[in-house]
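Every protein chain but one is kept in place in this view of the complex.
For chain A:
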Amino acid sequence: MVTKLYKGHRVIIGSLNLIFLRPVIVSISHMNKIISFDKVSGILVCEAGCILENLIAFLDNQGFVMPLDLGAKGSCQIGGNVSTNAGGLRLLRYGSLHGSVLGLEVVLANGTVLDMLGTLRKDNTGYDLKHLFIGSEGSLGIVTKVSILTPPKLSSVNVCFLACKDYTSCLNLLSEAKRKLGEILSAFEFLDHDAMDLVLKHLEGVRNPFPSSMHDFYVLIETTGSNESYDREKLDAFLLHSMENGLISDGVVAQDITQASSCWHIREGIPEALMKAGGVYKYDLSIPVEKMYDLVKEMRIRLDASAKVVAYGHLGDGNLHLNISTPQYDDNILSQIEPFVYEWTSKNKGSISAEHGLGLMKANKIHYTKSPEAVQLMVTIKKLLDPNGILNPYKVLPPSLFT
């Protein structure tokens, strides 16, 4: 018997029945209750089937926010977020789920209900097992309950959309932002000229903040704090300084929430614009920031006019979303991209999957990022927790290591 976790309407893999002979699909969407919320500590305990957006709405009423936010919030479940260690837009500020998840309840392959549902920020008793289940994509157990630390909702949010003349300016702007904005910096996103161009061409209702000129790079900065005039003063001083230093060539500051949403819409609309533009090869890479854009340039040289190379991502987290957009899918183009992109990333000590996981399609690529010894230990852990290989087989780890 094979257990495949599947939720709601999201199709996870194309060729399900080719791989799984008699898959059993487990849905936990009925496990959608909030168990408790502590208004002093901000600790939320809930069942794993809660939809992220519902948790966000619940917390909003209490004056708190989830430490993660992503485009999929209307359909994804907190159990899925934990199992994929989802990153998203607020990681820069609130850190990864390895930091904010305080406890889990997990059902193991043999049916054991493993209670690790602590609500303590500090607990140094023994091995911290919950981390094994964060980001293991359902291959070690089924997450059924989650305890998570949520930060208070702060009322003062500023968004600015800036233009930079080159990638180095984006990097210098990032280090300036960390110093000058400090604790109020909550997002630092970037996109290049090709990404902007694509969004303006393919997405309806997008507003170009700089209608009179195109720039090579764009940066979206968000600040979140507790005092509007203090935050604004800080942001203005940072912007003024960066403009005088030539790090910014142009920029707008959103004056209301509607303008802020339009700025975010550009950044968040890139995946949709890519889908509309035709075929797309997607790579989600972590690369030391100073080298990150070299890959994009090399890829452009390799592919020349045959495809459009689009780069954007969470610059503040060193996470590049590299997308190669083509009118149709084409094996010749793919062979130009892979394995080059993985080899390049590996050589530069990056990760071939920053926040999207390995799943089925990239399980065999784990070697590009993890050492043989680390992979071997993972196999040992998988065999220990799931000796019959019934939980999400073929995911995460190369199937060849199990024969």
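Simple rule for what comes next: a contact is a pair of C-beta atoms (placed from the backbone, for glycine too) under 8 Å apart; a residue touches a chain by one contact, two chains touch by 3 or more; residues count from 1.
Keep this in mind: contacts and distances are computed from a predicted model.
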Complex minus one chain; that chain's UniProt name from "Intraflagellar transport protein 27 homolog", "Coatomer subunit gamma", "Ras-related protein Rab-7a" or "Electron transfer flavoprotein subunit beta" is "Electron transfer flavoprotein subunit beta"
Filtering A:25, A:113, A:257 or A:361 for touch with the omitted chain leaves A:257
In the complete assembly, which of A:87, A:209 or A:316 touches the absent chain? A:209
For the chain that's not shown, point to the residue among A:59, A:86, A:239 or A:285 touching it. A:239
Kindly note down the residues of chain A that lie in touch with the hidden chain. 155-157, 160, 162, 207, 209, 228-229, 232, 236, 239-240, 243, 248, 250-259, 261
